[in-house]
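The other protein chains are all here in position, but one chain of the complex has been omitted.
So that you can tell them apart, the chains are marked A and B in the order they are listed, and the count of residues begins at 1 in each.
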Amino acid sequence: MNSTPLLFLGILAGLAASWWGMVVAPKLQIGSAPTVVLKETGQHYPPTRPGVAQQGAEVYRSLGCNTCHSQIVRPEGYGHDLLRGWGPRRTVAQDYLRDQPIMLGSVRVGPDLANIATRMGSGDSNAQPAMVAYHLKHLYHPRTVMEGSVMPAYPFLFEKRRIVEGPSPDALKLEGAYAPEAGYEVVPKEEARVLVAYLLSLKSSASLVEAPVIPPPTNAPVKAANTASIATGGPSR
Amino acid sequence: MKKPSRSHAGAVPAGDAATVPSISSYSAPTGFFVALAGLLYLGQAEGCYHHGLFSAGVYEPYADLRSIPSLGGPNPIDAGRDVYMAAGCVACHQPNGTGNPANGCPPLAKSDWVLAEGPSRLIRIVLHGAQGPITVNGQPWNGNMTPFGGSLSDEQIAHVLTFVRQSPEWGNAASEVTPEMVKAVREKESSRAAQWTAAELEKIPVTE
Partner (left out) sequence: MTSNVGMPSHTDSAGWAANEVDASFRPVALLLVTKAVLWLVAGSLLTLLASIKLHGPSMMSGSAWLTYGRVLPAGWTALVFGFAGQAGTLLGLWTLARAAGQRLQAPGLVLAGGVLWNLGVLAGVVGILAGFSTGREGLEMPSGALALLTVGAALTGVAGWKTYSARTTARVFPSAWFVLLGLIAFVWFASAALAMLGGADVRGSIQLLIQRWAGNGLQRIWLGGLALGLILFALPRAAQKPLASRELTLISFWSLVFFTPWAVTLPGDPLPRWVVSFGVAGHTLAAIGVLAAAINFWKTGEGAVARLFSTSAGRLVTGAAVAYVVAGTLQYLVSLRVVASVVRFTWLPVGIDWALVGGGAIWVVLSVLPEFVERATGRRLNPGLLNLNATLSLVGVGVVVLSLILAGVIQGMSLSNPGKAYMDTVKGSMHGVRLSSLGFLLFFLGQLPLLAAVVGGLTAVARDAVGAVKSWGLAPTGKGMGARS
């Protein structure tokens, strides 16, 4: 260890080996994987994100939502991610193909969001306005929809303004302590809208060859209690 | 022998400033080396039990491609398409079979190698991999294809090659490859480990 070059080369060899094994080799193997065509629908997966949703991803990144939320569903046996209804199957590399940057998260202060688009109520287009309204209210102040939430409020994504010619259609329906004073209304700014568009683009539920969706056996245990369900009209506590 | 240790308090003595601690000759107990060996064993065992045959398409909870329930289809072409996706052929040869000049992957769609009369060379390429210069449709290529003999069963190799040879999407139409053909080649080449080169393959008749 007294030879400087040996020490130097040893360190380089060690660091380079891991780089090769953990970065270069996996990159060679799956780094240029293309989108796949889904058997059921014939569509490409993952789909391109609409432009607004892509802008929303930037807001998500900038506000650091990933310090509290993960976007990963683990396979069976790992903390009941599946039973909890966080997704119909585990997530795999394919699901993140379009994420730039990938915001997997490492702590779950709040629930996983990998399938938030479909998880809360039905994903069909009729449910869309209700979902948007839910997320906007939630972002304005989480406790308007979820009692006891510790998620931060994001009032700065909204604008409180005086009602001039009748209430605007996109004003939040706020009650009680959260409602603005009479004559005022709260409307989402562009950032809030695109952020919700991003949330509603988050779904990793298509059946893939390497991660098939396996319908649960009929005698499956009860599904885990979910955070909130719009379909049932509000938060289940 | 020594001054009391300097706490965060005390004057700044100039004398002992150059010292670094000395080192005693304690040698670790046998228990340490047993634990060390244990950890080394556990580390390699982890890799041995969970390598998933190094396949790009094997994720927990599946141990290998063979155990994925959805892998397979009503006919060899559909089954082969799944293998093509899951085994990682797609990452190199691309979904439309055009290959990828960026990493030296030749095309499979309308390739003269693929559409040869018999599959004997193709089976060998999939079993042991291939590397070095190769001419496909008159174009020179030079890349490195990993072997799949360990990770795919005879049936899966037969399916993927049938898909490659008959893919309607790519406009390929050649004869089917059966698991028996793969089995025969596997047995014949059982002593081979090295990747093939085009020059070697060209010495093998396309139909055996």
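Operating definition for what follows: a contact is a pair of C-beta atoms (placed from the backbone, for glycine too) under 8 Å apart; a residue touches a chain by one contact, two chains touch by 3 or more.
Bear in mind the structure is a predicted one, so any value in this text is a computation, not a measurement.
Participant: Please identify which residue in A:L104, A:L174 or A:V187 touches the non-displayed chain.
Facilitator: Of these options, the touching residue for the absent chain is A:L104.
Participant: Touching residues of chain B against the unshown chain: what are they?
Facilitator: Contact residues on chain B toward the absent chain are 1-3, 5-12, 14-29, 32, 35-36, 39-40, 42-44, 46-47, 49-60, 62-63.
Participant: Quickly run down the residues of chain A that touch the omitted chain.
Facilitator: Interface with the chain not displayed, on the chain A side: 1-2, 4, 7-8, 10-12, 14-15, 17-19, 21-23, 26-27, 29-31, 60-68, 70, 72, 74-75, 77-80, 83-84, 90-111, 141-143, 146-156, 221-227, 235-237.
Criterion: only the chains that are shown with their structure count from here on.
Participant: Can you compute the centre-to-centre distance for chain A and chain B, using the mean CA position of each chain? Integer Å is fine.
Facilitator: 32
Participant: Please output the residues of chain A touching chain B within their complex, sorted ascending.
Facilitator: Contact set of chain A toward chain B: 28-37, 75-77, 90, 92, 207, 209-212, 214.
Participant: Quick check on the complex: what are the chain B residues that touch chain A?
Facilitator: Listed in rising order, the residues of chain B that touch chain A are 56-62, 68-71, 82, 85-86, 88, 90-92, 94-95, 100, 102-103.
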